[in-house]
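One structure coming up, written as structure tokens, with questions to follow.
The other protein chains are all here in position, but one chain of the complex has been omitted.
Each chain gets a letter, A, B and C, in the order it is written, and its residues are counted from 1.
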């Protein structure tokens, strides 16, 4: 299992191949399911021309590793790789890669989906968007699923 | 949509990137889910050291295209790519790539899984395995799911 | 009436060829008629048939120029 957060440009498929060649035994896994998320040029109907993604070094990795472990407890996962970009990025930049190797397709799909759902909804990242009009603002909630963090039972301070 | 069957070595992630750069508008898709299937060195407990995959040129592509269309009717699919290797191959060779682009993760996962399930269970391919003892034999049924073809309603001649 | 016949996988090995052309001296024939022209054995239960690349069955009426394929159950890729 590897979780890697980087400010550098992300070459997702090179990451998959490099990891496969170094960490996985040859000829044993039936397949790999991957999700590669790319920065879009719009959000909530507004044009976006840049994003600055904040994270909590140490905590973010630890919580992602825990979710990979949850997925491995639930499904038959041979190995998993998460690479996430942070800092300044522009539309068409790859942001995130999740790859899950398994002997069974179904398990790869389920585990990969579980991990990316966590990353997109509940992982400790904070988006700051810069619109084409130059306006900069911290995203208040995840537009894809505003209720996700609450459902995951993250405690709010009273 | 593109379906491509080839006797040549398959470089799955290069195929994804080439297709993404030529066929997809930049900045519009939220992500891509891919499945890459690799030849394993065992099947049904027997060591396998080579496989020769037969197909029906024309029919195989047509039926895969139809299944991609079914997936696109069911889910919000922006584009999909299938590349399948045929002929002689050895363990660790990539055999198949399915990539599905969508604005929504859920749709990409569901459509990609639907397409690869079809390819693995019901698409017109025939496996001939060569074991390490040199024995060559046509696989009689798909060991992953022998009932799949019947369930898909393929008619048997009386 | 002429049709093109194709065989795949183990059936290709058994027939000793991948394809052949078959001529009928009548204007109508079914897939079953075609099978009895190409083989002396009864058509195996498990054999699948496609006409012009669409699955069908042995009662299918053939037309001149059809491509008929016989093959064992598919195994997937």
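Just so we're on the same page, contacts are C-beta pairs under 8 Å (C-beta built on N, C-alpha and C of every residue); 3 or more make two chains touch, one makes a residue touch a chain.
Computed from a predicted model, the values in this text were never measured in an experiment.
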**OP:** Could you run through the displayed chains and say which ones the absent chain touches?
**Re:** A
Original post:
Of A:1, A:17, A:103 or A:128, which residue touches the hidden chain?
Top reply: A:128
**OP:** Write down which of A:26, A:59 or A:90 is the residue touching the left-out chain.
**Re:** A:59
Original post:
Since one chain has been left out of the picture, which residues of chain A touch it in the full complex?
Top reply: 37, 53-56, 58-59, 62-63, 84, 86, 95-96, 119-128, 138-142, 144, 148-149, 154-158
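We take it that only the chains that are shown with their structure count from here on.
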Original post:
For chain B, what residues touch not just one other chain but two or more?
Top reply: 37, 120
